[in-house]
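Of the protein chains in this complex, one is absent; all others appear in place.
Chain IDs A, B and C follow the sequence of writing; residue 1 opens each chain.
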Amino acid sequence: MSVALESIASAVGRRYRALRTSRTLATFCANPLNVAGLSIVTAITIAAVIGPLVAPYDPTTQDLANRLQGPSLAHPFGTDQLGRDMLSRLLYGARLSLGIAVAVTGIRLVLGTAIGLLAGYAGGWIDEALMRLVDIQLAFPGLVLALVIAGILGPSLRNVMLALAVVGWASYARLVRGTVLATKERDFVRAARLMNVSRFRIATRHLLPNVAGPVVVLATLNMGTVILGTAGLSFIGLGAQPPTPEWGTMLADGRHHLRTAWWIANVPGVAIMCTVLGFTLLGDGLRDVLDPNHETTLEKPT
Amino acid sequence: MDTAPYLVHRFGTSLVVLAGVSVVTYGLLFLTPGDPAEVILSQQLDRQPSEAEIEAFRAEHGMDEPVPLQYADWLTDVLRGDLGTSYYSDASVTGLILDALPLTLELAAASVVVALALAIPTGVLSAVHRGTAIDRASQLGALVGVSMPNFWLGYLLILVFALTLGVLPVAGAGSYSQLVLPAITLGTGMAAVLTRLVRSSMLDVLDEGYLDTARSKGLRKRIVVYKHALRNALVPVVTILGVQLGALLNGAVVIEIVFQRPGLGMLLVDAVFERNYPVVQGITLFTAVAFVVTNLLVDLSYRYLDPRVELGGDPA
Amino acid sequence: AETSQDADANGSFTIVPTSDPTGTGDSWENWGGMTPYWTRVIEPLVWGTGGMQPQPWLATDWTATDDTTWVFDLREGVTFHNGDEMTADDVVHSFEEDILTERGDFVHGWLHLEPGSVDRIDDYTVSFETTEPFPGFPGTIAHNMIDIQPPEADRRDGDIIGTGPFTLAEMEQGQQLRVERFEDYWGGAPEPTGLTFRAAEDATTRTDLLVAGEVDLIYEPATSRIDGLRERGDVRVETEQSSGSVFVSINIHREPTHDADLRRALNYAISQDEIVTTVLEDIGQPARGPLSSVIDWAADEELPAYERDRDRARDLVSQSSYDGEELTCLVENDMDDGRTLVQILQEEFEKIGVTLDVEVLESASLRDRTDRGEFHLELGTSQSNSPAADYIMWENFHTMGISNKDLYEAEGTGLHNLGGEVDELIETGFQSHDPDEKREAYVAAQREIMDAGVVVPLFYREYVVAADAELEGIDLHPIDKFAQWGELTRTT
Partner (left out) sequence: MTTTPPTLEYGPDDAATPDDEATNLLAVENLQVQFGTHDGPVRAVDGVSFSLEPGETVGIVGESGCGKSVTARSIVGLQEPGEVVGGTVHIDGVNVHEASDRARRQLRGDTVSMVFQDPDQTLNPAFDVGEQIAESLKVHDQPERQRLLDYLHAPLFANRSDWRDHRERAVELMDQVGIDEPADRVDDYPHEFSGGMRQRAGLAIALASDPDLLIADEPTTALDTTTQAQLLDRLRRLTDERNMATLLITHDLGVVADICDRVVVLYAGQVMETGPTDRVLAAPHHPYTRALLECRTSRAARKRRVPTIEGTVPERLGEQPGCPFAPRCPAAVDACREGEPPTFERDDGTVRCREGVVFGEPDADGGLGLEYGCGETQCDEGDSSTTSATASTRSASQPLRTDAGTDSLVSLEGVSKRYQQAGGLLRRLLGTDRSLQAVDDVTLEIAAGETLGLVGESGSGKSTLANLVTGLETPTSGAVRFDGDLVGAAGTRTAATLHDVGVVFQNPRSSLNPRLPVAQVIAEPLHANGWNEQRRRDRVSELLESVGLSERHAERYPHELSGGQLQRVAIARAIALDPRLVVLDEPVSALDVSVQARILNLLLELQRDLELTYLLISHDLDVVEHVSDRVVVLSNGEVVEAGPTERVLAEPSHPETAALVEAVPRLEHSSQ
């Protein structure tokens, strides 16, 4: 027990020291865009966590007498067509949008990584079969397939998440497999094989960590794509059901007021844009640090 | 490596993928909650069908056969170019797709032109001035493009160019002026991806030794950049263009709605909402096949672009 | 608006209706690449007056010779677009070959006609044998779909031959269609040389098209833009009360909405006035019942007024068997302002302690759900596209109406059907030739329906047409699709 604790403590210490002493942080911070990305993502995450606590109003409470009010002290981002406070809706929406993005990305990542790892490591016909599966998934334009799936299952956030998750895992599988194949032939894996290291341990200890960098980068970039995908599906009418303050739905609803009450559409629009921008910048920054050889192939857009 | 066996291999795998695609497409029908026959029939009849009617319908459409057999029948028709008939009109799905296709193709082509015209100069400029304000600005610009939900961008463009400035039409299809805004909307999103790619691949290339060779010959900077560097940097860009076809189709769905262009995207959305399965299946299959074929062509064009590529290498 | 693109001196106009004039997709609206609505290319025998009464059109007169037989006299000297004269054969052909066969068998129930029941008596007289007494027959066939075409017309080829003031010139699927003036129109050649009908199903897009000067006239601009349009000097905004109304219909055979107290409570929760003056920007009239007050037997004044009274509503809720479960409310995704309205309902119901779960669905899944009766409330519009609005009562509230009969197994089943007395009243109203008797029966039925809170009426629709201020001669009709374009001109 104490040994385990000790080893954890030493691992943490090592990581911390590595972070402090290595150039990683310096490299990351050298580009102001990376720092901007990190700041945006941090801000959004904070908003998602504490948003409901600090939101001035309930996001669904209507006030028809005060509908379509422009930004003011009482309503910094104005009110919508039902007199709801945009700021509060935005804050509640942050949790939702981020939650969807995390969940979808998480499913894609786990599924894709598992498949990619298996394909890359097992090789042979398993690899062949899994890669064809990947090709098949990639053959469908992501949003088109997601639209069909979500459309058939019926509009709801859960179905949107499901549809987006189903269409996005293959990029991970491909990336992981590619990295595994490249890593597998690296001398340190060959050395491990000669040292009687078990297959499982090779996979988890030597292959996975080397795959992690590119995967994290892809996942970070993916967060943005998922948010955009959700917005697109919401626009088509397959997103959140009212009165859920989901950003994409808010933006889609607000488009009718673009000329008369610009804030209803533009506030969630800017929020989506900043979030996607933040994640993309952060992803780029992480790529500089985690994946200096740019092993990450460009993700397929969804 | 010889081209012929590679081609055979590449075609072989493409066929496997297409077969898989067709299975998935056909399987979509079974995603629907409830019995497909009943759902279809109630759409057609506009009321709850009776058991007898459902039975009759099943028999008529071969739905009482085992699923693999149904699939085989469907596939046979598909291979003959017959994607079935719309549930709501007696129009053939193939005909509907072919009618809608030109508008979508037109949009896609125009968007690619917009995207390349924006992405190549910006990406090159950004890479050549790496780390400077120019670089940051164009990177940020590109990212803003890709970070905006494209329907929002579309409406903003309409607001500015059609309503405020009045220089371009609001919506519709047919004339070149009506193509401009949708192409810009769709093109900027893609341009953003391409700019980043051009930039990063230019950066990689700019570090290459052969550019020093070119410079040390006494070549002008312009020639070094636009002949020696860009040519190599474009290889990954072209690869991505194939993949971007998917992005174009994704974008087309939304943008056709925004700009009221009755292309494939709009057809698909309508069909999904109406549960017009033959049309949904037809379009899904068609886009997937188009995607596979395009990427096959892109792969083959590698050889021309990058003589190093040994066909058969995994272009993952 | 600025000068329209194709505004030539001769008077050609571009009009954007609410639905795609080329009728992509749905067979009901698609008639050879054109919808029969809006375009005035094809015409029915009967038309409707502004007061929703049948009006002679291609038929000049009609009489019921017995309970089930109708004899129609045809107008003489009506020329088809191909130059032939319209005779009884064309009417028989249109009904037998097109309307009763190709339009689908649901038409039989709607028109109360079976194939083989239309006969030529002489060149200008036709008889119809209805399956049961049907006094509403002339009003019912005053519908754009029940059109007369010669046998030569082949809609599959897009070869549409009608008798209307405009002939079809050009179609681009999903985009637009052009019609041209028909000089030999029986009612005299129309003013405009041509009309272009453009597709734009999104209200905001329609409004933008008008504001940008790309079109001359649009139906139903986006609600949020109407105020702005009114303020513009170059746009005229006209409103017209429509034959439609918007209400929430309640599934009265499902728990807990089977409880009338709960349904009444819902009625007491809503302020129709507030809805109309706020989110609807004063377009529409607060409703007391399910039928637009332009329909002559619609009971409005006679109905109980459920003024908003939250205390009373809460009392009723606690009296009822409702114990906090979520009620499902369905609404179709392309209903204008549907999402907004349903959220107001949600909020208002919340205030009386009733939770509403909203599902905005596409047409197909909505129908799927209603067919199965798997919902509590549905927000929707009921509108009559012909002067005979009887079927609104029948369809919605009679046990054998389309909405109810599939789910009807025994007393206490169905959807919105109170059954018993209400069924009888509807039947009486339906079969009555006497306007007073008919009105009395229908009013009684409506009162029962409202007493039992089967619906939560919201408002009687008004529709808005916005046009270039220079346009004159806009002739609107309670049935929006009945607008006439023959007198459209441009001043200056």
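List of remarks:
The working rule: a residue touches a chain if its C-beta (ideal position, glycine included) is under 8 Å from a C-beta of that chain, and two chains touch if they have at least 3 such contacts.
Source: prediction; values computed, not measured.
Among the chains on display, the ones the left-out chain touches in the entire complex are A, B.
Residues of chain A in contact with the chain left out of this view: 3, 7, 14, 17-18, 21-23, 26-27, 30, 186-188, 190-199, 201, 205-206, 209-210.
As for the chain not pictured, it touches chain B at residues 1-2, 4-5, 8-9, 12, 208-223, 226-228, 231-232, 235, 305-308, 312.
Just so it is clear, only the chains that are shown with their structure count from here on.
Number of steps on the shortest path from chain B to chain C, with steps defined by chain touch: 1. Of all chains shown, the one whose average CA position lies nearest the global CA mean is B. Between chain A and chain C, the centres computed from C-alpha atoms are 46 Å apart.
Distance between chain A and chain B, defined via averaged C-alpha coordinates, is recorded as 22 Å. For chain A, residues that reach two or more other chains under the stated contact definition are 151, 154, 237, 255, 258-259.
Annotation for chain C: residues touching 2 or more other chains are 204, 333, 362, 365. Residues 34, 39, 42-43, 45-48, 86, 88-89, 99-100, 155, 158, 162-163, 166, 169-174, 257-258, 260, 262, 266-267, 270-276 of chain B are the ones that touch chain C when the two sit in their complex. Listed in rising order, the residues of chain A touching chain C in the complex are 60-62, 64-65, 67-68, 81-82, 151, 154-156, 237, 241-243, 253, 255-261. Across the complex, chain A meets chain B through its residues 32-33, 132-133, 135-136, 138-145, 147-149, 151-154, 174-175, 177-178, 181, 224, 228, 231-232, 235-237, 248, 251-252, 255, 258-259, 265, 269, 272-274, 276-277, 280-281, 294, 297-298, 300-302.
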